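One protein chain is absent from this view; the other protein chains keep their places.
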Amino acid sequence: MPQLIINGIIMGSIIVLGSIGLTLTYGILNFANFAHGDIMAAGAYLCLFFLGLNVPFVVAVILSMCITAGLGILIDWCIYRKLREKTSVVLLIASIGAALFLRNVVQLIFGPQLVYYSSEIQMAKKLPFGIRIKPDEIFIIAASFLLIIAVHLFLKRSRIGKAMRALSDNMQLAGVIGIETEKIIFWTWGLGCALAAAGGIFLGLEVQLRPMMGWDVLLPIFAAVILGGIGSPYGAMAGGMIIGISQEVSTAFINPAYKSVVSFMILILVLLIKPSGIFGKKERLA
Amino acid sequence: MSGILSYLITLGIMAGIFAILTLGLNLQWGFTGLFNVGIAGFFAIGAYATAFLTKGPSPEHLGGLGMPIFFGLLISAVVSGLIAFLIGLPTLKLKEDYLAIATLGIAESIRLIFTNEAWLGNGNRGIKDIPKPWAELSAAPYYNLLFLLIIFIIIVFIYFFIEKSIHSPWGRVLKAIREDELVTASVGKNVFRYKLESLVIGSMFMGLAGGLYSHYISFISPDVFHPMQFTFLVWVMLILGGSGNNLGAIAGAFLVWAIWSGSEFLTDLLARISTDPKVSGMITNIQSPLRIILISVILELVLLYRPDGIFGEKKIL
Partner (left out) sequence: MLVIKNLEKDFGGIKAIHNCSLEVKKGTITGLIGPNGAGKTTLFNLISGIYAPDKGEIWFNGERIDGLKPHRIFRKRLMRTFQISRELQKMTVLENLMLIPYNQDGEGLSGVWFLPGKVKKQEKNNKKRAMEVLEFIELIHLKDEYAENLSTGQKKLLEIARTMMADPEMILLDEPGAGVNRTLMNKLVEDIKKINANGTTFLLIEHDMDLVMNLCDPIIVMNEGSKLTEGTAKMIKSDPRVLDAYLGV
């Protein structure tokens, strides 16, 4: 069981990185971006590309994060920006199109097969309580932790971060205070997609890379966002960890193939019991 | 000549099955504004339901009751509607995109269950030898034409059912919900009830389409029902044809299916013409992603520049 919890924390870190961006764009632009999983996959494959050029791993991660941020901003600029006047559902359809586009471009370039970042076999370290953990996994946890701290500082301290929180909390309110919405949207895509890239890379490191990997994490990150309350980055952090740990612990009882079904079940439970999520605002719609 | 003709007939049958799906989605999205992303799941449920009921006994899967095909198709629709009912209960009172996420989740769960529970539907190997209607004629050259005729009759029937239902006070309430839920509730309509009705009826058509697919291809496996690709195709058909327009929906299904399978036909041809096995192998490899890229680009272009589809909504008076 302790081993499963550690695995859960690793998966949780990855889901958290994916869900922060999703919850912010969901809160600010008011639409569920179904392409977010595939943005994660795109980041992971970019990293593979840089590793192929013999770039050191950490540099490759940072480069991929920057380029993925640009990619997110580009997609917003080409498609979503022009549809913002329409209902949120039109944006949702557009995002499904973008998702399939990204996924298949990845498959076109890198092929449909499974790939690993490195072929070397890592020896797991033995810790108390029979826990075994690989150096890569320690790296994932540590790096995710650092990134989350950085996000926290950004949201609390910087002007743009504060505006972002205000905007995702209440679009109208922010309009009254006079926040330059377009600038914040730009930064939100950048931040969200950079984190998504990191999440995707860590997922590739922990499991493997394949064009469908973004699809595999889509339900878990949505579950994390809804569990945490849409628009709440701190909720997404808590939600992501809960989903990650529940998914891994569930494998003690049921077929591991059903991991995403587990997160889906949690999602449905949340919708039934408290649709606004743990940290969300209470809101009743007719 | 007969080769091309039989190709067109198979094309027509599959496009017709997709047209039924598109009509179901049009009721949900085009007229009520419900965002169903679980089409593949409802389709799969229908396909498996009738396979279990109508096939003879087999150790490879559940059921095998050897029932009449007509009955199997009926149950396909009913089971699919039931799943829609269960998914609608917790989500239809919430914001519209919750339904999207929930239907996507149910479609993926259904696929995973059929993939992993081998006792249920023989897992990834799928179910084969699903009976065809009037099987004794199936060797005849005109058999597919007969099948096409059946599909055609069903489409006409569904078309008139939806048209008559929509051009009524009932349909007026659905459209009002699509336009503004809050206003519709404020003038005394039980919005939840109507949304549930629309979701269930639309999904029943999707289940029926799944059942027809089952009997046409005679073979089903979970791979066919991949939530995103499959569902996406139906959405593109509806958006291209113009949501809120039933004839447009049917036309969209035929058009997109023609593009979809036409592109396969073309790349196949290219791969065969090329004498270098390396080149033809490469063409086969890139064919599937290229098709999806093509379709997704078409979708984005339609959304950006022709948001009402090629045909648009008919003004209903």
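We just call them A and B in the order they show up, numbering each chain from 1.
The rule is simple: a contact is a pair of C-beta atoms (placed from the backbone, for glycine too) under 8 Å apart; a residue touches a chain by one contact, two chains touch by 3 or more.
It should be emphasised that the depicted structure is a prediction, and the values quoted were computed from it without experimental measurement.
Student: Would you indicate which residue among B:78, B:94 or B:185 is in contact with the undisplayed chain?
Tutor: Reading the full complex, the residue touching the unseen chain is B:185.
Student: Take the complete complex as the reference. Which residues in chain B touch the chain that isn't displayed?
Tutor: 164-165, 168-170, 172-173, 175-176, 178-180, 182-191, 197, 244, 313, 315-317
Going forward, only the chains that are shown with their structure count from here on.
Student: Can you list the residues on chain A that touch chain B in the complex?
Tutor: Touching chain B from chain A are residues 31-32, 34, 79, 82-83, 86, 88-90, 92-94, 96-101, 103-105, 107-108, 111-112, 215, 218-219, 222, 226, 255, 257-258, 260-261, 264, 267-268, 271-272, 275, 285-286.
Student: List the residues on chain B that touch chain A in their complex, please.
Tutor: My answer: residues 33, 35, 37, 90-91, 93-98, 100-102, 104-106, 108-109, 112-113, 115-116, 181-182, 185-186, 191, 228-229, 232, 235-236, 239, 285-286, 288-290, 292-293, 295-297, 299-300, 303-304, 307.
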